[in-house]
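All protein chains but one are shown at their positions in the complex.
Moving on, here comes subunit A:
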């Protein structure tokens, strides 16, 4: 009874979210209609990571206590992880084609999800190659744990491959990284804003103005810009557009003596790029996240039960 209610609730909830996504949520100012995809794309992406975590946790539990149920949960989580990673990749690729003009470009997060898919594929390949069920569970769990050790390194490694991400991170959440960075002439001269690498090349004084020469890596190209700051009015003077983007580069604040000055460089989004700053979008997004989470847990337990029953049938078949 409870399960049936839960099932219907999840179904109706997700149906409402789908309707809201197209009918209630306004089109995004910068990204247009394609911005709606965040409602599906981000929750499925998050659940992929959640599934991977659960798979590792239950694999570890299985290795500790040897209960078949724990392994069934680990396997079910991995299967769902694969499904959700495919959903996230397909929705992401659609978005990428429309906005960036390419289905795939080895963006850091695309690389991470591709690695996750490879891990799942390897995990299933390993399991299906073993006939003895006990050994299948045992070795599968060990592989899941080994993979779990390797994956965090990808998070640190991947940003090295591409200096730039096309993911509209700051369009979704405004983290401190989206605000600006302080660079000092004789101190820290390299930093990142959003996912742009920023390097301070020099600072010079021109009358009332302080002009900073900065090199910004965007889309694989280094652009040299010269934003300036008016010391008299204490306000940014020249605001420079980062070529081929909707971003403006400016000096937000200035401190220190000439020769050892600190400039705070900010890359502002022109227009309202914040997807989730819009209230209806935010509400629908959380509703979607909630709905997909329900769906995930429902499918997870259902699949684990099926695996359990399957196991019992096999064992009965053996004893008969």
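In this section, a contact is a pair of C-beta atoms (placed from the backbone, for glycine too) under 8 Å apart; a residue touches a chain by one contact, two chains touch by 3 or more; residues count from 1.
The criterion applied here is as follows: contacts and distances are computed from a predicted model.
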Notebook entry, point to check: Going by UniProt, what is the name of the one chain that was not included in the view, given "2-Keto-D-gluconate dehydrogenase, membrane-bound, flavoprotein", "ChrR family anti-sigma-E factor", "Cytochrome c-type biogenesis protein CcmB" or "ABC transporter permease"?
Noted result: "Cytochrome c-type biogenesis protein CcmB"
Check: Looking at the whole complex, which of A:130, A:238, A:283 or A:299 touches the chain that is not displayed?
Finding: A:130
Check: Taking the entire complex into account, which one of A:21, A:39, A:76 or A:119 touches the absent chain?
Finding: A:119
Check: Which of A:145, A:242 or A:299 sits in contact with the chain that's absent?
Finding: A:145
Check: Which positions on subunit A touch the chain that was left off?
Finding: 63, 115, 118-119, 121-122, 125-126, 129-131, 135, 138-139, 142-143, 145-147, 149-150, 153-154, 156-158, 160-161
